[in-house]
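Reading through the structure tokens given below for one structure.
For this view, one protein chain was removed and the others were kept in their places.
Residue numbering begins at 1 within each chain, and the chains themselves are lettered A and B in the order written.
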Amino acid sequence: MELQYALELTGTFVFAISGALAIREREHDLFGAGFTGFITAIGGGTLRDILLDSHPLVWIGDIWFLYAIIAGILAAFVFPKFLSRLRKTFFLFDTLGIGFFTVLGVEKALSLGVRPEIAAIMGMFSAVMGGVIRDTLTNEIPVLFRKEIYASACLAGAIFYLVMNYFEVPRDYNLLISMSLVISIRLISVKYRLSLPRLE
Amino acid sequence: MELQYALELTGTFVFAISGALAIREREHDLFGAGFTGFITAIGGGTLRDILLDSHPLVWIGDIWFLYAIIAGILAAFVFPKFLSRLRKTFFLFDTLGIGFFTVLGVEKALSLGVRPEIAAIMGMFSAVMGGVIRDTLTNEIPVLFRKEIYASACLAGAIFYLVMNYFEVPRDYNLLISMSLVISIRLISVKYRLSLPRLE
Partner (left out) sequence: MELQYALELTGTFVFAISGALAIREREHDLFGAGFTGFITAIGGGTLRDILLDSHPLVWIGDIWFLYAIIAGILAAFVFPKFLSRLRKTFFLFDTLGIGFFTVLGVEKALSLGVRPEIAAIMGMFSAVMGGVIRDTLTNEIPVLFRKEIYASACLAGAIFYLVMNYFEVPRDYNLLISMSLVISIRLISVKYRLSLPRLE
């Protein structure tokens, strides 16, 4: 469990950095960037927990999440150029992040007693809704609706985890394989510019 | 009560179709359309229940609502041209839907013990906020702010239901008359291009 906790804090830290950097090009001041980093980091898990009535919210009950977010925002402020040059690294971090938060979201929903179909949606929401809320606030078309495969990779990974879970695959293997599935789908779809068909 | 349950599922199904079809013209893939259908169908009731602290949310507690939504999204995927040609039919369905969900939202709020003034707002929210959230996420001006009478018809119907309820009009009659009021206001305002005056 300690490894999982460390991963959660790291994922939150990385999401805060990517959120703060996401609005660099536009007319936002430091506060706006920090606010955006904060929303990106907490949005998905917060929406999941409000929908499932799970209180206190993770970042309200455990102050270390807030510190991880503040650290991420400060890192984005102090090393913006360095971090931006790491764009590829961050794409990788974000991709690791959505894989990890998808599976964690599914597990949390299951532990609260909902049906697997609902848990799959909650897993996807945990991973992507922080970015959706951020994009909506800043008047961008949410990443969800853009061309590359993003949220659908999370949903596929969530469903895969639930099927493996049904067949009683041990949790550690399942977590690792399902995360890898999300990450692989995302990486492959970006590399080969794959996208889902449109509704004609 | 069985009729009401069937109507609720049907309304959810129709809202999911109209949500999924709503973004056809734009650059969204199948997943985006499905996501939009989902949000449109659950948004209003979910906001109402979160504001009133009523858990579990309807679609989390009863899996048939999710299945109705998935069926609606699949219908929009498989028969998009057929369904779009039914635009007028759908306008009618959407209008029936907002009439029905307005009254249902009022009744649910009353059953949770809030004052009638609050119940009126909750009835309107149940009917229109799914569409508002959908439009906000996809960067559209919400239907609420467009010219035709829409949410105001729901608010009028909700207030009418509450007045009739105060005078102890039997519930079945009241439900039918109030729904008809919402539907009539909406249909007449669209047919004759009526709109409320603007703030000068």
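A few comments on the model shown:
Operating definition for what follows: a residue touches a chain if its C-beta (ideal position, glycine included) is under 8 Å from a C-beta of that chain, and two chains touch if they have at least 3 such contacts.
Just so it is clear, the structure is predicted and the values come from calculations on it, not from any experiment.
Screening A:16, A:33, A:68 or A:159 against the full complex identifies A:33 as the residue touching the chain left out. Interface note for the absent chain: among B:41, B:60, B:98 or B:132, the touching residue is B:132.
Taking the complete complex into account, B:118 is the one of B:71, B:118, B:163 or B:177 that touches the chain left out.
For chain B, the list of residues touching the undisplayed chain reads 50-53, 114-115, 117-118, 121, 132, 136, 139-142, 144-147, 149, 151-152, 155, 195-200.
The set of chain A residues touching the chain not shown comprises 20-21, 23-24, 26-33, 35, 38, 46, 50, 55-57, 59-60, 63, 66, 76-77, 80-81, 136-139.
The definition used in the following text is that only the chains that are shown with their structure count from here on.
For the two copies, chain A and chain B, the CA superposition rotation is 120 degrees, given to the nearest 5.
Work out the mean CA point of chain A and of chain B, and you get 30 Å between them.
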